[in-house]
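A protein chain is absent from this complex, but the other protein chains hold their places.
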Amino acid sequence: MDKHSPPTPTDVDEHDAGRAKPRHPLQKLYAAFESPGRRRALHLTILAILIVTPWISSQYTTVILTNALLYVVLCLGLNVVVGYAGLLDLGYAAFFAVGAYTVGILTQQFGVNFWAAIPFALMAAALAGVIIGGPTLRLRSDYLAIVTLGFGEIVRFTARNLEITGGASGLSHIPEPSLFGWHIDSSIDFYYVFVVLAVLAYIASQRLFDSRLGRAWLYVRHDEDAAEAMGINRVATKLAAYVTGAIFGAIGGIFFSVNLGAISPESFSFQQSVLILLAVVLGGMGKIPGVILGAFIVVLGPELLRDFGTLRLLIFAVLLLLIMLFRPSGIWPEKRS
Amino acid sequence: MNKFLKLVTATTVLSLAAGSMAMAQEGPIVIGVQAPTTGSEATYGKDMFNAISLAADEINADGGLLDGRQIELISGDTACDPQQSVNAASRLASQEVVGVVGGYCSGATQPTLKTYGDANIPFVIVAANSTQLIPANPGNAVMINSTGDDQAKTALDFFEGKGIEKLAIVNQGDAYSQDLANLTRDAWTGAGHTVSAFEYVNKGEQDFSALVNKIRGSGAEAVFWTAYYADGGLLIRQLRQRGFQGTIAVGDGSNSPELFNIAGKAAEGVFAFSNPTADFLPAAKQFASDYQSKFGNAPGPYAPLAYDGMQLMAWAIDKAGSTDGDAIIKALNSADGQEWLAGPISFTPQHTLARSNFVVLEGQGGKWTRYEK
Amino acid sequence: MTWYDSFLQQLVDGLVLGSFYALVALGYTMVFGVIKLLNFAHGDLYMTGAFAGFGGLSLVSGFLGAGWLGIFVAMLLAMLAVGCLGVVIERVAYHPMLGAPRLSILITALAVSLVLQNAALALTGGQYTAFSTDLGFGGISLGNLFLSYNQIVLVAAAAVLMIALELFVSKTLYGRAMRAVSIDKDMCRMMGINVSAVIAVTFFIGSGLAAAAGTMAGAYYGSIWYFMGFLIGLKAFTAAVIGGIGSITGAMLGGLILGLLESFGTHIPFIGSEWKDVFTFSILILVLVFKPTGLLGKSEVERM
Partner (left out) sequence: MIQTIDQTDAPAVGSRPGKVRLGIRDVEAFYGQIQALRGVSLDVHEGEIVTLLGSNGAGKSTTLKTISGLVRVQRGEVQLEGESIARLAAHEIARRGVVHVPEGRRILRGLTVKENLELGAFTVKDSGLRRQRLDEVYALFPILHERRHQDGSLLSGGQQQMLAMGRALMHGPSVMLLDEPSMGLAPKLVTDIMRIIKRLNEAGTTILLVEQNARLGLRLAHYAYVIENGEIRMQGAAAELRQDESIVKAYLGVGE
């Protein structure tokens, strides 16, 4: 047929065809910062606000912002898998768990220094990324969903059943780290640690997106076969996405474990994976500021609704539903080229 | 303004507002309730919250504390998740609560100890009882739920008294029931007996037939269920349905009249280890009927302890004569063995319950009765 | 018990458990077929069905009793009510999203699941509700093999529902239209098939089956609560995928296989039942590694 005509919207509801979408206000706003100078000014402003916040607000604000920043790291990691490479992952909490448990076990049970334990945690996570990536490479999205879900559950069950992981009670008294004489232990200390991690994750995400690997992910996501025809190694590209995502997740887990001082399997449930995925899709898959926004919404949303008691999750869920209905591609979606 | 900035600002403003709303000296006495009122554990969390609010209402009706100041409760929902519980604890701390009562799910309770410790807020832990909590306690928290050791010992005595040799132990894979199961297993094998099956079920799994077959096949003479009544009721039903004739006993997490609703006739003759509660003290009887009439269901296993926790906190505030954290913590630790719903409370230097007075109950005629051998 | 008796017992118990999984998995697979959505709210429809069945039984037990007849009528009421709920959910939450990225609809489904769960939590106060019936504990003993009457009725009911569905889908024009919609919606429109109506009917049937399973589970196990759909939703999803998602026969097969895996998984020598789920998920992953579209699934290029 007409080879150059645009694709027919087969799965699109007939009434949607032919409606031109206006540009999103957030995009317009962001576009106002398109020049590098302005962009830098925006970044510095945000950073300044992040640095000042704990001094002008309560400890509670600091704690939940720390949590939100942890989610920023996790969500940016999952975004590499889901948003960049287009692979579904319903077991992302597994990587989070691998990072947290590796550091927890090494520091608490073997007395390894925290900083010395980090490389091991990262290696373990990378290995987990390869293990989960391996069998899933041939699978399409829905099967990928269940395999990753299964993998996540296997990791959690294993953590609960083994003695070295402390069983269902988990590990406690994970020692707080020190850095050049600075003993990191108060909630403000950890807040700044997570500010640094979130900034690093942001920069890394941006760099990855612009890199050759980032473009390879883009190709693979849009058309796997065409990507392969262009000389992109499909297997290596997908594996790289899982491993990258795993490392982000592990970094989150590493600092999560020392922040709480105690970890237990409850932190790495299927619901946790779902929440991270929710943040990524809600914010806008593939779009870094969108994903960050999503991370803040899923953490701050239920917190701001605390006064509703038992109903808070019900209200949160209804709000989520409304957001998805009004912004089906996420609040701040990636521009479609 | 960027959406992100808006959010940050909004959060900041909100938390500042929350801070400024913090109680003036003469306002109500604000007590935080830390319990999972959403998520899969909400059944137990709401039960605790209900019992605590019942206690607070009674105290308020009696004229409140410290010259007529009323108690006001703030809910700190943990959803049984460590992250969320730290959020909840920080929020309670930021709202300058005088004290906190609650704590369910040891995993979710443990990281909050530091939060309250840093803010010097007295914390009465009513349900979580993992031994891991003891060393993590900076000294501001007291545990009024006996730890698993005591119960494991009660179980050992009980099963030995019944002449059991082969015991099957079933837990639910959470910290509390796994801990109790492990302790009982160690005690049982340590005493030279056999654990013929050491099993585990998922929370919310309804079908235990394979497990029941395995237990029967193992030749177990008795089954010890270390987890909560909801799934325990199902297990008991299915054990009896399949003709298991041996002894069945359940831990204190299953000590609820609701067990009889779920297990029906199968719960007849089932034994439970428990603090002497509800039906055995006059005050407790009153509590059970008040609870039933106010909330429409029978109090759960931790309701009496939660009620006691609130009463104990009120008692300590009264004794301290102020809302000062140090004074209240001191008062709490000086608890002198006065009788509460669940028995006398006094503390060891480790801030755990000094006595172990587990009793054995038996299901008879659709309710728990004291079992005397 | 000899190993042979034990084997038979595991087989029977696995089939009973598998029937529940299969009934719930059917809804997953049907919905997936017509709108390519992993309906994560499906397990919560099972929960809603259990409560609807409980309500239905208290309505009818006065004149029909709380035996199998009363439960049967209650089950029909629950199927009707939850079927309608399923249609409403589709209209309100999924239909407007049909043009959106598939992951967005998945997230919408998760939101619906949260809404149902938390609404039930708010309504029931989180309490376990005893689902009391007049069903006895009786059964047939063949040597060491035990089959309760309840199990027999339950498996028979599940089988009847599944056979009825299979006949509906393969023999009636409307059933064929359902299959056709899952293959090519535009072609169906060109043939005068009201695709939206077919999707609605699919949701009705899928949700109705979940409600049937929920009511039967409530009656059989004796207690229901707001969170009961979570685990079975996960299991049914697994079953649907093992069988080949989108395939109706596959869902039934997947459900039975999963039931058997769990039943036998409890008895693996040397490792305890705590490893049962690890075993199940490992098998699942292995199946998918060697048969990437499930046992009966058709290979089809899908994108997120």
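Just so it is clear, A, B and C label the chains in written order, and each chain counts residues from 1 on its own.
Following the convention adopted for this analysis, a contact is a pair of C-beta atoms (placed from the backbone, for glycine too) under 8 Å apart; a residue touches a chain by one contact, two chains touch by 3 or more.
As the structure is a prediction and not an experimental result, all values here were calculated from the model.
Annotation: of C:Ala180, C:Val201, C:Leu260 or C:Leu288, C:Ala180 touches the absent chain (contact as defined above). Of C:Arg91, C:Arg189 or C:Lys291, it is C:Arg189 that touches the chain left out of the display. One chain of the complex is left out; on chain C, the residues touching it are 173, 176-177, 179-180, 183-184, 186-195, 298.
In this text, only the chains that are shown with their structure count from here on.
Looking at A-C alongside B-C, one finds more C-beta pairs in contact between the chains of A-C. With centres taken as mean Cα positions, chain C sits 34 Å from chain B.
We define each chain's centre as the mean of its Cα atoms; on that basis chain A and chain C are separated by 31 Å. Residues of chain B in contact with two or more other chains: 37-38, 42, 46, 173.
Among the residues of chain A, those in touch with two or more other chains are 160, 310, 313. Remark: chain C residues 1, 6, 9-10, 13-14, 16-17, 20, 118, 121, 125-128, 130, 132, 137, 146, 148, 217, 221-223, 225-228, 230-232, 262-267, 272-274, 277 touch chain B in the complex.
The touching residues of chain A, counted against chain B in their complex, run 26, 29, 42, 45-46, 49-50, 53, 56-65, 67, 160, 167-170, 172-173, 186-187, 256, 260-267, 272, 289, 292-293, 296, 300, 302-304, 306, 309-310, 312-313, 332.
On chain C, the positions that touch chain A within their shared complex are 32, 36, 38, 93, 95-104, 106-108, 110-112, 114-115, 118-119, 121-122, 126, 185-186, 189, 234, 237-238, 241, 245, 274-275, 277-278, 281-282, 284-285, 288-289, 292-294, 300-304.
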